[in-house]
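Below is one structure; the comments refer to it alone.
Of the protein chains in this complex, one is absent; all others appear in place.
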Amino acid sequence: MAAPRFPFALRHHEFCMASPADPTPLIVLDGITKTYSGITALADAGLTIAAGEAVCLAGENGSGKSTLIKILAGVEQPDSGQIRISGVAQGALNPRLSAAAGIMVIFQDFSLFPNLSVAENIAFSIELGQRRKLFSAARVRDVAQRALARVGVDIDPDAAVETLSVAHKQLVAICRALASDARLIIMDEPTTALTEREVRALLDIIRRLKADGVAVLFVSHKLAEVLEVCEKVVVLRNGRKVAEGPAHTFDAATLTRYMTGRDVAEQPPDPLDPAAPVLMNVQGLSKQGAFDDVSFDLHAGEVLGISGLLGSGRTALAKALFGLVAPESGQITLAGRAVPLGDPLAAATAGVGYVPEDRLTEGLFLTQSIVRNVAIGRLDAHGRGGLLDLAGMWGEAADWLRKLSVKAPRIEAPVRSLSGGNQQRVVLARWLARGPRVLVLNGPSVGVDVGSKADIHGIIRDLSAQGLGVIVISDDLPELLATCHRILVMKAGRITDELTGGQTSETDLAHRLAS
Amino acid sequence: MKIDFTRNETLVALIILGFCVIATISDPGFLSMATLTDLMRGGIVMGIFAVAALLVLLSGGIDVSFTAVAAFAMYTTALMLNTWAPGVPWWAAFAVAMAVGALLGAINGIFIAFFGLPTLIVTLGTLSVFRGFMLAFVGSKQITTLPEGMREFGRMMMIRGTNPDGSFYSLHWAFAATVLVVVATWFLLHRTMLGRSIFAVGGSEESARRIGVNVRGVQFFVYVYVGVLAGLAGVIHASMARVANPFDLVGLELSVIAAVVLGGARLAGGYGTLTGTLLGVALIVLVRNSLIVIGIPNTWQSIAVGVLILIGTGVPAWQAKRAAARAA
Partner (left out) sequence: MTPSRINGLFASTEARLAVICIVVFVAMALLSPDRFLSVQNLTSMAFQFPEFAILALAMTLTMLTGGIDLSVVGIANLSAIVAATILTQLAGPAATGADAALWLGLSMVATMAVGLAAGLFNGIAIAVFGLPPILATLGSGLIFTGIAVALTGGSAVMGFPAAAAWLGNGLILGIPVPLVLFAVLAAGLSFILTRTGFGLKVQMFGANPLAARFAAVNVTSVLIRVYLMSGMFAAIAGMVVMSRANSAKADYGSSYLLLAVLIAVLGGVNPYGGYGRVIGVVLAVLAMQFLSSGLNMMQVSNFARELIWGTLLIFVMLINTRPNLRLWARKRTGPAPNS
């Protein structure tokens, strides 16, 4: 382990021994206030973390949790308030001081170097920290192997990081933090990209770290998965701490209530007309390594859920329905007509719409105006002899934005100026303007705050009432139960279960997904 | 050893091999010391340029100004030495040219690292600025009488010999400079933290910043280093040509970048090897020198280079596209 460089690091080994009951907590944040150009991000917020303790920090987008991480990481300085590390009051933290104190942040993108080896990724920061000039592959490999052994995983230290799975990349990021003598690892949305099994493996590793005296702070808006390893939960709302308590006193419902400040009770969908005709038929759709022999019917006015864990093939199937992925065999018919496979334009022309999972990279043209983001869906329809009918285009876009109650000051403003929920509605407006017959929504409320989520569910309900077929692909079980008439469960590329929306409980669905 | 056919190095090595086989079949005299020394001689300046271009690509940037830096350094060095110190030895001339190159590289570095301007645009601008400044204010006439040191270096031969047919062949000491540049750059890239930081910045600038790499410092260094190499290439070019022609070198930049990319360096940064770069240079020089041997007229040279670039970048691009479609 590296030689201590700062006074508080001298007592490092004591802290390794420390139990969560140690009287001096590892980190104390007290009365932290931070404003950005007049907008309060954090108001009198506090947080205490003991060595070896796992804490959940919950909050919606904009609740101030990212600001709190940045303050801990030394990237931002609070306007007022106190930070104590191991009982020592800190002046202004900066990234270097914070890292030297053992506070390591694992960002959602892991901040790894895809072109470098696992070993180098793990050892790079300590090599830098020791101000080394020369590089020794042997030493780096050694450091990496010790960190990998401490986590107890078997990853080839010479492999390039770009060849690893997401779960392994995350482990490399954890190893990097450990190699740099982490005493607190902050994990930003750690489970979003992991499969069920990978989450289990991660939790096991977290337990080992805790036993080793390392504290963990989970920052997430999807906390149910990590609650079991946590001692404590802290909920932020509008920059204030609104709840704090032992983890076992919280469940998904109470968390949601604290995060949103209201009860969001969702009604199950209105029953489907049993005489509704079949709108879309999928027959024997297969693609090697993704999905296998998938068949189902979608009725007019029906909301069909497709769920599965990460790696179950749900996303590939969703993309295949819209031609973004070309299946090797099978057939899709819409209203009796075959939809050409593997061609998004043909799928769209046939009446299929697709709202992608990753709004920022797949859904939106961030620098372009809101109007253009809506109109791109049917530019050809606005052509008048080769010319674009700009007024008509504007009118139509404004119309749809109003119908979906998008809150935008000016519709010629860039779409990136909107909130997550409003951005999602812009993508929806784009497709609704085309008058689709089937709408595929992949993760319709990912990264959308709880209030907007309910509104989006309301929109889905309205669309189905108008006779549209809606396919919702999601791993958010309450969302599926609140919106879908029927839910198909996918596992290893196949449909393994079919459940009726109103008659299924969340535990039953969870059980079927995982079993 | 497993041969990885998806690597550009393998592809380029196979093309070179194929070229040599066909050339030997059509002209058994092809495999000779003379061909080899010609090839090596042709690769001296281009090799140094290519190493410089590789470094920039690795760091995630692109530099089109290095030829102008080289011409500027070459011409001003010859002029300055002729005016003030015509008698200095060759290594002093080299030092002056490399210092001039470092200075010009630092100008690129300031705009790129400290003002954060896009690399292509800055170097496109400085290409015009350096060249324009030299031609307008330093001079635009050839210097045919080089300073003594450069003339001396121009006569230094490492190997001399006679072919069976009686003609002479020779290898210039400048080749050793290229070898030295390659070795030094290899050491920099693989044995120093600075070199690893260049890979890190090219792989992900944001990640590098987050773990405490001095990104600006690394970028600044890269452009200064490239300036030094360009200065060196410039003074070698003039010494070997025995004339400092200010109109030389500029125009080579895209072929050099092509050679580096042919060797597997990625424009997005972070990927590329010295081996690949040298193979790329060897192939381009081979095509320039010996196309005629395999029965293709010399006027077809640039077509051949163009086709090579399209194949060298097209094959990996097409494979990546197919792999992406399969993975879905």
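Per-chain residue numbering starts at 1, and chain names A and B are given in the order in which the chains are listed.
In the analysis below, a contact is a pair of C-beta atoms (placed from the backbone, for glycine too) under 8 Å apart; a residue touches a chain by one contact, two chains touch by 3 or more.
Everything numeric in this text was worked out from a predicted model, so none of it was measured.
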Hidden-chain contact residue, picked from the options A:G363, A:G443 or A:G493: A:G363
Listed residues A:P246, A:P340, A:G383 or A:G451, member touching the removed chain: A:G383
Absent-chain interface as seen on subunit B, which is shown: 60, 64, 111, 115-118, 120-122, 124-137, 140, 204-206, 209, 251, 254, 257-258, 261, 266-269, 297, 299-310, 313-314, 317-318, 320-321
Residues of subunit A in contact with the chain not shown: 324, 344-345, 347-348, 354, 356, 361-368, 372, 375-377, 379-380, 382-383, 386-388, 390, 430
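The rule we apply is simple: only the chains that are shown with their structure count from here on.
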Interchain centroid distance [CA atoms averaged], subunit A/subunit B, Å: 45
Contacting residues of subunit A [partner subunit B, same complex]: 95-96, 99, 107, 111-116, 120, 124-125, 127-129, 132-135, 176, 287, 289-290, 316, 319-320, 325-326
Partner subunit A, residues of subunit B touching it in the complex: 190-197, 199-200, 202-204, 206-208, 210-213, 270-271, 325-328
